[in-house]
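Note that one protein chain of the assembly has been removed; the remaining protein chains are unaltered in position.
The block that comes next holds chain A.
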Amino acid sequence: MTSESTKVAGTVAARPRPRPMPAMRSRWRARWRRDLPLVLMTVPAAGFLLLFHYLPTLGNFLAFKDYNPFLGDSAIEAMFLSDWIGFGNFQLLFEDPLFWSAVRNTLGITAFQLVFFFPVPIALALLLNSILSQRLRGLVQGIIYLPHFFSWVLVVTFFLMMLGGDGLFAHTLRDVGLRMPNVMSNPDTFIYLVTSEAVWKDVGWGTIIFLAALSSIDFSLYEAAAADGAGRWRRLWHITLPGIRPVIVLLLILRLGDALSVGFEQFFLQRDAVGAGAAEVLDTYVYWQGIATQNYGIGAAAGLFKGVVGLLLILAANRVAQRFGEQGVYSR
C-alpha cells in the first residue's frame, strides 16, 4: 500500500458508507457505481502511462540485440529478426570512456543542482506563503510560472542576449570601460550557468507543490505557538518545515530516481560553446552515439543502464527515508 492510496482510502472512508450487501457481486457493483467518476478521471492518465511508458519499456530487449531496423517487413518485425548478442552493446558502452565522462558530468550536475537548485523553490514558496495580499501573490505567481513554458531555445537565447559577448551586460560594461567576463562559453563555470538557467526557468513552477503542502498546515498551530511566545524563526523551524517535510522527502526521492536525467535541449544547444567535456550528459551521448549513428542497441543499453541506476537510487533513498521515520514513496 502506498501512502498515496492510504490517503485516498481515508477520504473515501469519510463518505457515507453504502449499505452492506450480502452478495459479493452487488457490493462490487455498488462500489463501481460509487467510484466510477474517480475511475473515469484516471483513465486518461493511465492510458498515457500505458502508451508512452509501459509499451516502450517492452522495447528494452533491443539492448541485447544487434538491431537492424531494415530487416523483415516492418520495424516491429525487425526487432524480432535482429540477432541476439547478449551483453555486446553493454560491453561497447562500458568500454567507451566518453560514456563514463557523460555519466560523470550528469551525476556532477545532479549533485550540484540537488544542493543549489532543489532548495530554492522551497525558500521561494515560504516567501510567497508569507505574502498576505492575494492579488499580489497571484501576480507574482503568474510571473514566476511563465518561464516554465518557454522552450530551452528561448531560454538559452535570452541568456545569450543578456550575458553573451554581444549581449546587454557586455555592451553596458564596455561603455564604462570594463570587460565582461566570459560566461556563456566557459567550460569551468558551465555548471553554474546551466543551474542558473534551470533556476530561472523552473523555480516558479517548482513552488506549486510546496505551496499546496504549506496550505495544508493547520493555522491554529501558528496561533498557539505565537501565543506561547515563539518567534518567526521558531515557528518556521518547528511548524512549517516539519509540516512540509513529507513532501520534501518525497520529491527528493523522486529527484534521485531521475539522477541520470538532467535534460537534453539545454545541453545540446550549448554543447559547442563549452565543449563535450563539460556539456556531454547521458541523454546527449545516447543521441549522438545511439540515434544519430543508427546504433539503437547501444542507445537502448544506455537507457536500461539509466533505468536500473535510477531504480537502485530510489530504493536506497526510500529506505533511508523510512529509517528516519518518513513515509517515503512507498512502504512494504
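The rule we apply is simple: contacts are C-beta pairs under 8 Å (C-beta built on N, C-alpha and C of every residue); 3 or more make two chains touch, one makes a residue touch a chain; residues count from 1.
Note that in this section contacts and distances are computed from a predicted model.
One chain of this complex is left out of the view, and of "Lipoprotein", "Cysteine desulfurase", "Putative tricarboxylic transport membrane protein" or "Peptidase family M48", the protein name its UniProt record gives is "Lipoprotein".
Residue-wise, the contact with the chain that is not shown comes from A:87, picked out of A:87, A:192 or A:237. Note on the undisplayed chain: of the listed residues A:147, A:204 or A:297, the one touching it is A:297. The residue touching the chain not shown here, chosen from A:187, A:243, A:263 or A:307, is A:187. Take chain A: the residues that touch the chain left off the picture are 66, 68-70, 74-75, 85-92, 94, 98, 153, 156-157, 160, 164-167, 170-171, 174-175, 184-185, 187, 249, 252, 268-277, 280, 288-289, 291-298, 308-309, 312-313, 315-317, 319-321, 323-324.
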